[in-house]
Every structure is written in structure tokens, then in C-alpha cells.
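Every protein chain of the complex appears in place save one, which is left out.
In this document, chain identifiers A, B and C correspond to the written order of the chains, with residue numbering beginning at 1 in each.
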Amino acid sequence: MRVIVPEHSTGRLPDAWRACVGTGRFELGLRKDYQDSLALIQREIGFRHIRGHGLLSDGVGVHRPYEYGGSRHVRHAFTYVDQVVDAYLELGIAPFLELGFMPEDLASGDQTIFWWRGNVTPPRSWTEWATLVRSTVAHLVDRYGLDQVRQWPIEVWNEPNLKDFWQGADEDAYHRLYEVTAHAVKEVDASLHVGGPAISPGADEWMDRFIEFVTARSVPVDFVSRHAYTSGPSQHVPFGVYQTLAPASELLAQFARPREQLRGTPLADLPVHITEFNSSYRPDNPVHDTAFHAAYLAPVVAAGGDFVDSFSYWTFSDMFEEVGVPTTLFHGGFGLLTHRQIKKPTFHLYSFMARMGDQVLTRGDDHLVTRDPAGRVTVLAWAPVREDGQTLKLSLPMPGAVSAFALRSSVSEEAGNPWRAWCEMGRPPSPREHQLDALRAAAEPAVSHHALPVTAGRADLDLTLDRHEVTLVEVTPVVTDETPPWWDESRLFQEHS
Amino acid sequence: MRVIVPEHSTGRLPDAWRACVGTGRFELGLRKDYQDSLALIQREIGFRHIRGHGLLSDGVGVHRPYEYGGSRHVRHAFTYVDQVVDAYLELGIAPFLELGFMPEDLASGDQTIFWWRGNVTPPRSWTEWATLVRSTVAHLVDRYGLDQVRQWPIEVWNEPNLKDFWQGADEDAYHRLYEVTAHAVKEVDASLHVGGPAISPGADEWMDRFIEFVTARSVPVDFVSRHAYTSGPSQHVPFGVYQTLAPASELLAQFARPREQLRGTPLADLPVHITEFNSSYRPDNPVHDTAFHAAYLAPVVAAGGDFVDSFSYWTFSDMFEEVGVPTTLFHGGFGLLTHRQIKKPTFHLYSFMARMGDQVLTRGDDHLVTRDPAGRVTVLAWAPVREDGQTLKLSLPMPGAVSAFALRSSVSEEAGNPWRAWCEMGRPPSPREHQLDALRAAAEPAVSHHALPVTAGRADLDLTLDRHEVTLVEVTPVVTDETPPWWDESRLFQEHS
Amino acid sequence: MRVIVPEHSTGRLPDAWRACVGTGRFELGLRKDYQDSLALIQREIGFRHIRGHGLLSDGVGVHRPYEYGGSRHVRHAFTYVDQVVDAYLELGIAPFLELGFMPEDLASGDQTIFWWRGNVTPPRSWTEWATLVRSTVAHLVDRYGLDQVRQWPIEVWNEPNLKDFWQGADEDAYHRLYEVTAHAVKEVDASLHVGGPAISPGADEWMDRFIEFVTARSVPVDFVSRHAYTSGPSQHVPFGVYQTLAPASELLAQFARPREQLRGTPLADLPVHITEFNSSYRPDNPVHDTAFHAAYLAPVVAAGGDFVDSFSYWTFSDMFEEVGVPTTLFHGGFGLLTHRQIKKPTFHLYSFMARMGDQVLTRGDDHLVTRDPAGRVTVLAWAPVREDGQTLKLSLPMPGAVSAFALRSSVSEEAGNPWRAWCEMGRPPSPREHQLDALRAAAEPAVSHHALPVTAGRADLDLTLDRHEVTLVEVTPVVTDETPPWWDESRLFQEHS
Partner (left out) sequence: MRVIVPEHSTGRLPDAWRACVGTGRFELGLRKDYQDSLALIQREIGFRHIRGHGLLSDGVGVHRPYEYGGSRHVRHAFTYVDQVVDAYLELGIAPFLELGFMPEDLASGDQTIFWWRGNVTPPRSWTEWATLVRSTVAHLVDRYGLDQVRQWPIEVWNEPNLKDFWQGADEDAYHRLYEVTAHAVKEVDASLHVGGPAISPGADEWMDRFIEFVTARSVPVDFVSRHAYTSGPSQHVPFGVYQTLAPASELLAQFARPREQLRGTPLADLPVHITEFNSSYRPDNPVHDTAFHAAYLAPVVAAGGDFVDSFSYWTFSDMFEEVGVPTTLFHGGFGLLTHRQIKKPTFHLYSFMARMGDQVLTRGDDHLVTRDPAGRVTVLAWAPVREDGQTLKLSLPMPGAVSAFALRSSVSEEAGNPWRAWCEMGRPPSPREHQLDALRAAAEPAVSHHALPVTAGRADLDLTLDRHEVTLVEVTPVVTDETPPWWDESRLFQEHS
């Protein structure tokens, strides 16, 4: 059956999909591979915000107590904060600030999380914490201007509902943290945006109680946030895990929850941010590296904007150290890019989205069709996972065109699948330059192109998709054919002896 | 039938194919598109020398007579010479100097050639010409050092056997020009390399008489040179021509002629340079833009080094103005690259050659197999023109390998064929940026990769070639498979509800 | 006497000085040195428009007649137009279009101007000329959008009052040209801006009659334009000229004329553009290379915006070929930069202007003081030419500051004077790389810095200027001194044995 794509738009394509992307801990932003990777991401995709952990952890060096004249003082130092944020802004991306974790010297305990030891205990002094928050936010406003910083959401802590992330998963303590922090932010400027509770999946009641708490005590809140993942428990092997995955639709269900929970409360109109999402929440699950992963997430990325204001892919790069320094190039990291900028298939899901038009013409279970102001029609299509072969027939509106030029780019098991190439190479842990070149070549989408005849303002487009394929077809109307009347291709290859 | 590729090399692959490349007139070297194109060429191919016309023509501004104190003087000015040669050397390419054409003020007549009006008449004053030559060469030696310039062949004039290039095709006048010029060069330093007669195809007797002349008069000569083309007469249409072509083997026959002619003469051991070759000698024959062209030239580029010391593809870029400023992006120019650096299929013939190993393992009518010091085996194969389909079965030596990684890159009618894409777009004369992006995407080879099993130190490689395909397969031995014992791909995509 | 600089602004600094800059003929825009130079200019100065000759001359290849089917046709080809304009826009500068000169094939005669032979005769066919104009402007609108092109003034021809530039300096013929052209432009879109008469100095009556003509016949006109120069007749020597110069105030007088002439006419409110100005109109007068030149033009650049909407320095680069290819690096070219981007003193006059604030605090014969929104006060001062020594004492407003940081940058006979360094080197015609490095070092301004005490919200700044000095002093208020209480510089350099 051929889908007749309507000529007129059914509305704008929400760009929640590009509103934010995740990153490893803050000071990784100082690294060259990180910045090169982010530059590539911004050039080919273009996110608006970036969010990660550890802004206030000791690796960034903000909270710096010292003794002088016999008493304790604290210097707030922004050496690295400024270097990273300057780099972000130069790359055209702004921070989505997450306030955490606890500076060691300010911490009330010594519980840490991750290989890099983020302290997850409440502050010893709520006053000193408030000062730290105020000083940090005030510094940003001073350096970058209120107009800028007002557009940077400020989230309080990360997944406080988990014991690993917040000592004892102490909900009252989190509420206090939120309240103190939100007030500290607003003291800098009331127009700044603060929110929480940044919870992990499976903790809906935390969201309900957070809504109650802030409502009851009139605590400032400008957005609510949560995370979304679909993986089951880790099945550990050395340097990695396997996990089961729920169907991708489960991600959209998780996206939808906060809006449902807000409904009927005084906060019903607040923006909802999914400040992390992915299939697996583990940075060492090889599924992240596969062609399957792009096809699995395609319907989520294509439709997520219907449910939330942002959903932030966790994370843009494999430069990420929560379970230590990766021991092999492909290691199941979250990244859209590996170290040294090999593009994974999921990178292209996003790079294809970035080439879609701004007007939706139609949508389906396995496709999304848009148009841009110049009349270019763009089709994103994906093969349902766990199924082989797949065809899609479309009739596209091409008013005023004499023909159309279709440029198709695809990733699948066979194309744009550098992980597969790396396996074929024998999984070299740290590939040589010539191997990296081969992987980079293998990471590019397959490209093909055709002229489509246009009849009565319409062009037929027939697609067959390979296993785990995600494909982008850009169909540009040809308004004038400049082929001169004297052109005769048959004269091109004449022979003589 | 499977070709059993021997394990041991039959000799080095001569690199005459990369010894030189042609260029449009000298001062085009000042242009940005030219230098960007040459940088790309050098990065992906890497030629050693570059040769073009017009070094001494007025656009370069070398010969500058003036009056002072009541008498005539000449200033020799190297403002642009230095800018271009500096750029060449920075890009890792050295000039193959062609001395010509005549500065207007030194010319004995007003006959010119090309849209840009190169004067093709003998000098009014042989003394002033000799001074110009000596001064130019001495300047280069002074600026770049004798060790450098000694490696730059110096060729006297261009195609003097044609009336359009040398007034009256006056052979005696050319012999005089050669003699005066060769002596002027050697006065700067006897170790510099000078040669001629740079004749066009179809003038074998000029070569014979040149050999006689220089021998008889003991005129210095360090190499001989000629050109090779296979096209018939021009069938004109506006802004272009069609032409018949002889089989590509005719090019190899032309390459072979000078060595045959030198045989038995005192000059028998001189280097032979084909200082220009191509299919058509016209910069407006669309055949240059096609996939056919790469397949047509593949056997020539693969085997040319057996016959000559260099054969210089005429020319690296469409930035070329002999028949005027091109009116459309694709216009049948000689270039491996169009303006704005769209790679034509023939570019990839060369970029594939640049990835071949240095040792020849075997050769055939439709393939060349090499190996590099690291054991990587490289296959260049091409579809014979005017035939459809084509298969090639090889058994490759992979001693010591547990498996092999094969990376295949191809251009053909379907892949790496931006001219076809441009036709499908309706032949936009001056494409927009988004069209250029599409053309650049369409200009990249199709890439695929596979693991090849290795049995008893051998891997089978079976290739099927598309119409006009030129393909490169790089087969790298996998010596260690680093897949860990716990790896189990079946656990990667487990589901839960 | 100390100048008490007021705290409050007397108005915005007009930015007519950066509205436009001149360039050599259009196709030089294809060159790398040209684009590298323009990139540097844009990075350190930042002009809005660029204007030069030759858009329609044959080197750009726009007007391309051909025969087909037995009749004459014209293809309008924009290969190079697009390459140059694309480059301009990428560099953040827009064309100020000058329509001229005449394509050879459309010309009624064979009179040419310049080494590069621009044809200066009227069209053979006014219809074909109108078509050429319409087609060119329509192409630009199509490619770049009407919103863009509407901001590109379109000027008809260049200096038609001179016999060398317009055959016979035929005023009626120019009026006809203007009328036909203006109508052709407006046929593309009535909102486009067209103007003239682009006259050279000393032809005020042409302006009067132009005003009369367009008024009388209701010919569209959106601006008037003229040129300004102060040099006397050429005193020729080989490869150069000497000339006398009128005082710089004469330039401001020329700037002022059009507005005076428009006054009282129906065109009184039209914008006035000085589409060329300089001291000498010769591209081979060494005065352009000197420190004197920057000091001479400083009062003109500082005050010109009071008289006109733009005044375009002729030209940004020595890459310019009206009298042929330059034979030496410094040769008296117009450029702010030499070939290979050596900055002349006049470059810095402009780079200093680019660092001025947007609010004028005060002005004087030898200074201009501005402030930017951040409170930074900027002083541009210059030594009157033909005088030695020069002092200037200012009291600057620094409200709220504890001190001030003054950064001074200067060019003079001694500093930032690469021409002087080149003379000291023995005037090498085409310097080597190490000499270019020395010249680039010599071309940077001398930099010094001081802390200025602030008392009662004011800081005293005392300047002594060297011969031909132009200096920029940027005075930034220090609002907080972060020196810690424990700092003791005397402890820094303690010795032990």
C-alpha cells in the first residue's frame, strides 16, 4: 500500500530531540578528544544544551577552603568551569547545569560513586552549600550575562532516589537540598530556572511527593525532570555486561509519565525534561555500539517531542569514566562517538534527524516525513527491530517540479556499522591509525541517488530496508532542467580504432 | 577460474604514475580553489611534480622592460613565481618547469593561443631570451637551493610541432630555441636537468630529428618528452565537444614510442617523460567527468610505469581556462576535481593507486595485486569498458593470519559518480551549497567490508564488478583475534516485556 | 592643558568608516592571498561591504554569446561570480556592486583601461546590456535572497567623467547607461538600491547634472556616489611615481560636497557614498606604505562619518593589477596589507578604529575618545603630520573604579613600520620566509600597559607621540582588586647563597 503524503503540513516538528545531550563528568570537557567530538556533533547534529555530573566535585576545583589569619575561609575558583563553559559556548552549545556532587571538604560523609569517586553525601553545612551554589551561579551570570544563563536550566542533584547517588536515598534530605538550593539560585536572580528531582525510572512516587513538597512549601520550581531507560539487570562479564531490553515503546511511556503526574496539580504547565535516556544505563553494554541500537531508538527520537520538552541522549561520547578507563575502543560505551570520533549508527539517527525539515507532512510506525521551506521533502524510515526486510512506498508532493532528485543515506547491519568492521578486524583494543581510517570509512552511511519522475506534482518513492536499517531520503524538486537541447549522451562514448 | 596470487613479489610497483600531474596555466596557482584542490590531491594521492604552461607569459609578470637614463633595461620579477612555487613546496609538490610562452615585449610576432592569449612566436632577441631563462633558473636556485632545483626537470616549450603552439611549427626555430635555452640552463648549473621536445602525438619524426639534432651538436639533454591522447577530431556543440576515442591500449603504445626511438642512439638511457596524457585533449569533453573514464584509464595508470619514467595526467583540476571561464560546474574539464573540489571517478582511480602496496604480486588485464611491508594485500580491479558484469576470483596469500579483514572501495556508474548526480539534479550550472554537499556525498566511493576466512595461509576473494567499476580491496591479515572467551553475541539483543 | 573628557556621551560614533572597503578587480577574489588577506582584515577590522571593478569584464566570464540552430544566443554564466560572492559572504562581507566594464563581445569599441584591459566603451546593444544587468542581478537575488541583495548598493560604472574610464567621457552616453541600467535593476525588484555617478574628484558639475537628469526623467536613484583623492600629478620613475599631496582636510572637504550639492534638490535625503578614497590614486606611490600615511589619514577616518554614509578605503590589499604585476613586495600599492599579509601602518589605523567604543565622549584635532557599554574608555590619538613630538593630556571618567588598566598600541616611524624594516633589509623584491617573518614581527604595533590611579572617579592619561604615530589606548576600569591581603612582592626575590 502506498502512503499518500499530504501536500500540507500537519504541524511543526518539535525539536525536543536536539534540546539536550548527555556528557561524562564535567572536567572531561577539558579534553581534546571530548572537544573534537563535540565539535563534530555540533557540526553534523547541533544540540542546544549539554548535561553531565560533577560540576561541584573536586576534580573541577570550585570549593577551596583555606586558613588565613587564624580562621577558615572558602575561595570559589572557576578556572576549569570557565574553560569548559567557554568551550561549550564556542561550540554553540549551552550547559544544562546539574548541581552536584558534594565537595569532599563540605561533605558530611565519605560515600562516593563511580571510579572517579563523586561524594554523594549531604553537606556538613547547609549555609556553606548555599553559598557555594550562589557563588557559582552568580559567577556564571557575571561572566556570561543574565540573558544567557537564564536559558540554562539548573537541576538539583542526580537520581537522589538511588542509594548509590544520594546517601540512603534519603528523600527528606533531598527535599531539603532542593529547597536550599532553589532558594540560593533564585537569590542570584529570580528569573533563573531551577528544577528537579532528576529521578531514575521506577520511582514515580518520588515525583508525586516532590510535586507535593514544593507546592506545599512554595519552593521555586521551573521544570521537573526524570530519566528513562529500558534495560534489565546486569549480567556481568569482565569489562562488560549483557542486559535484556524492554521494547522501545517503553521509553515513550516513561517520557509520558511526568506530564501525567503533573496533570491536575498547580504545576501542570511546567516544562518536563528527560535529562537522561538510553536503552541500557550501563556504559559497558555493547548494544550501544550496534546497528540494532539506531533502529531500536529511531521511533523514540522521531516521536519523543510529542511528550516532553527535551529528552537528552546519554551520552554524546565514549569519553566517559564511570566504570574506569575503557580498555578497548568499542566497549559498549554510551557515546554517539567512540574515542577518536568513530561514528556509531545511533550518531546517524541523530545526524539524519538534523537534516529533516521543520514541517511534519506525515508520520507512521516506521517513518516520518517532513518538508523544509524550500520544498525539500525528507523521509526518515527505519526497519522494525527483530524483523527482516521491510518495504515502504510513498507518494510525495512535488508541486511545480519537472522531476525530483532523491539522495538516500543509510545505516544498517551492512552500512555505517564500524563496530561490525572492528569485530571483523579481530577487535583490536587500540587500533592503529590505518585501522582508524578504515573504521571511519566504515562509519559513513551508504549513499545512493536517483532522479524520480514527477507526474501531476507527485513523485513515487519505494524503499526496501535492510536489517536494522535507518535511512534518510532527501527529495529535492527540480524546477528547471538545464540540460541543453544539443545534449546527446549517446555521442559521449564513441569509439575509433 | 581462480587466480592464485603468489606469496612472493615479482618486483616493485613503479611509481611513474604519481611522478607528475598537469595543471592549468601558471598563475592559476595563485587561486584558492586551486590550492585547496591541490591540497586535497596531495593528501589523498600525493604527486611529486606538477607541470603546466605559461610560466613566462605576461600574467606571471616576469619579463619587465623599462626605460631609465635613456636606455632600455629589463627587470626580472618573481613576485608570482615565488608565491606559486612556495605554495607548491608547502603542499609537498615540486615544479616540472615548462619554459614558455613568450613575453609580449620579447615576442617577434603577435600570434597567441588560448583564451588567455599565450604568445607563441620566437623571441625578438635570442640574447634577451637566454637572459630571461638564465635569470629565472638562477633565481629559483638562489631561493630554493640547488639540491631542490636539480630535481625539477626543465622542459623547453610545449608541442612545437603544432602550428597553434609554435608559429609555423617551425622545426629549425624550435631546435634553435632548444639549443639556446638548454645552454642558458646549464650556465646556471651543469647539474640541472633540461629536455624536450614536448611534442604532441602523431609527430614521431620530430622526436627522431630532435635526437639527431642534439646529438649532432652536442646540445645538453637530460630527458626526452612527449604527450599522449586518444581522441579523434572535435564534434563541436556550444560550450563543448564530442569525440571518438581509440582503445586505452593506444595510450600505452604512445608511451612506449620514445624508448623505441631512443634505442640504438647515444641517448638510449635518457629518462622518458610523458608530460601530458589523457583520453581527449579537449577541456570541454564531458567524457572526463564520467565513470567510464576511470575504468578506461585504469589499465593505463596501472601499467604505464612499465614504459616510461613519468606520465602526467592532464590535469588535476577543472580550474583551467584555455577555452574560457567554464559556464557550468561539470563541463568536461580535464580535472580530477571540479571547481569546489568535487571528486570525479578518475580522482579515485588515482586515490586507489595511492593506497596500493609497493610490491607487485601479480597483474592481469583487469587487475593488479600488490603487498606492502606490513603484509597488507591490495587489489585494484576494473571492469573492461563497453562490457557489463565482470567477475574476478583470487586466492590471496595471508601467511600467519587467523583471518583477514577486507575493505572494499568502489566507483562505478552507481557509486562515486557525482556527474550522474548532477545530471539527476537537472544540471544546475552553479550549484548551491546544499547541492554541493550532495555532490560531495555522491562523489565518495561505496565502502563495504568483510571478514575473510584464512585456510592454510590463504584467503579467497571473489569480486563482481558493476558497469564501469574501478574497485580497491585492501586485505589486512588478522594475526591475533582479541575476541575474549566470554563473548557471546547471542546475549546482546535479549528482550524483556 | 588637560582635556577633561566628559562622563556622558555626545552621541554614537558613526560607523561609516567600516561601511565599505575597496578591492582590485573582481576575479582577483578567486585568489588565495586575496582571501587570506580579506579574512585577516575581517577578523581584525570587519568591513560591511566591498567594492571593486570588473564584475562584467571578460575575466569573470559572465556574458557568453554562442551560435545554435543558426542564431545568436547569450548564456549568462556565474561560475566565478558565485565563487567570489560565496567567499565574501563566508568572510562576513557583502558586495557593493559596481556594474562594469563592458564585455568585449558586447562593446561598441575597443578602448580598454588598465593592464588587464577593461573595455570602457558603451554597449553595442542597449537591449543586450539591459538583459545582462537584469540577468546578473536576478541571479544574485535568486541565489542569495532578496533580503540580502537589497542591502547591496548597485553602482553604475566607474568615473565616467574620465576619458580613460568611459569613452570620450561622454556624459549623455553615461546618462543613458545609467537610465537603462537603473531600470533594468528595478525590473528585478523595486526595492533594490541603485545609484551613481561614481565620479572622480574635480567633476562637481557632473554630480549637479546627474541630479538634474535623474530628477527630470524620474530615473530611479537610491544613492549618489563620488570619489576623493588628494594627490597631484604623477612624477614618473620606473615602476612608480612620486606625487604631491594636499592636506588631509581636503579629503573631508571632498566628502562634504555631495551633501552640499543635493541640498535643496528633490534628492536631498539620499545616502552619499564615497566609493573610493585615498591620498594618492596611484597603485605605485610608496607613500601608501609609510607610517606617515596612517597619521595623515587618521583625522579623516576618525571624522569622515560626520559627512557621508560610507567612505571606502581604496583598497584593502596590494593584490591589485591595474599597472601590472607588482615587481617588489612593497611597491606603493593601495593595500592595507601587502601580498602575503604584511600589515601596513594604515591597517592599524583601521584596526584601532575597530577597537573603539560606540559612544563618543569627546573629539579633537588630534584625538577621539569613546566608551563602550562595559565602561571601557578608548582613546585614538595621532601626531599631526610634518610635526615632531606631540603631547596629549586627558582626564578620563572612571566612575566606580578602584584603578584602571591602560593598554596602549602604537604605530609610528619606529613601530609597526614594516616598510622601514624592508628598506633596512635592502629592499628584497620577493622576501624569503624568514624575511617575511621579520616583516610580520615588525608590522605589529608596539604594546605597553600601565595601571592608572583613579581618584574621584577619574584617571589621568598623559601621552607623548612619536613622529607619525597613531596610538590607541584602551582604558579598562578595575572594579575589584583581587590582590590577596597576604601578597608581598618584596618576598618574591629573596636570595640565599
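Structure notes:
Keep this in mind: a contact is a pair of C-beta atoms (placed from the backbone, for glycine too) under 8 Å apart; a residue touches a chain by one contact, two chains touch by 3 or more.
Since the model is a prediction, treat every value here as computed from it, not as a measurement.
Considering the entire complex, the omitted chain makes contact with A, B, C. Only one of A:T215, A:S430 or A:T480 touches the absent chain when the whole complex is considered: A:S430.
Note that of C:P65, C:G109, C:P247 or C:P266, the residue touching the chain absent from this view is C:P247. Panel shows subunit C; residues 232, 235, 237-239, 242-247, 286-287, 290, 292, 328, 385-386, 402-403, 405, 407, 409, 414-415, 420-421, 423-429, 438, 441-442, 444, 446-451, 474, 476, 478-484, 486-488, 491-497 of it touch the chain omitted from the view. Within subunit B, the residues in touch with the undisplayed chain are 68-69, 485-486.
Listed here are the subunit A residues that touch the chain not shown: 30-35, 59-61, 64, 66-68, 73, 75, 77-80, 82-83, 86-87, 143, 238-239, 324-329, 339-340, 429-430, 432-433.
Just so it is clear, only the chains that are shown with their structure count from here on.
Of all chains, A has its CA centroid at the greatest distance from the CA centroid of subunit B.
Once the centre of each chain is set as its mean CA position, subunit B and subunit C turn out to be 43 Å apart. The centroid of the Cα atoms in subunit A and the matching centroid in subunit B are 46 Å apart.
For subunit A, residues touching at least two other chains, in rising order: 486.
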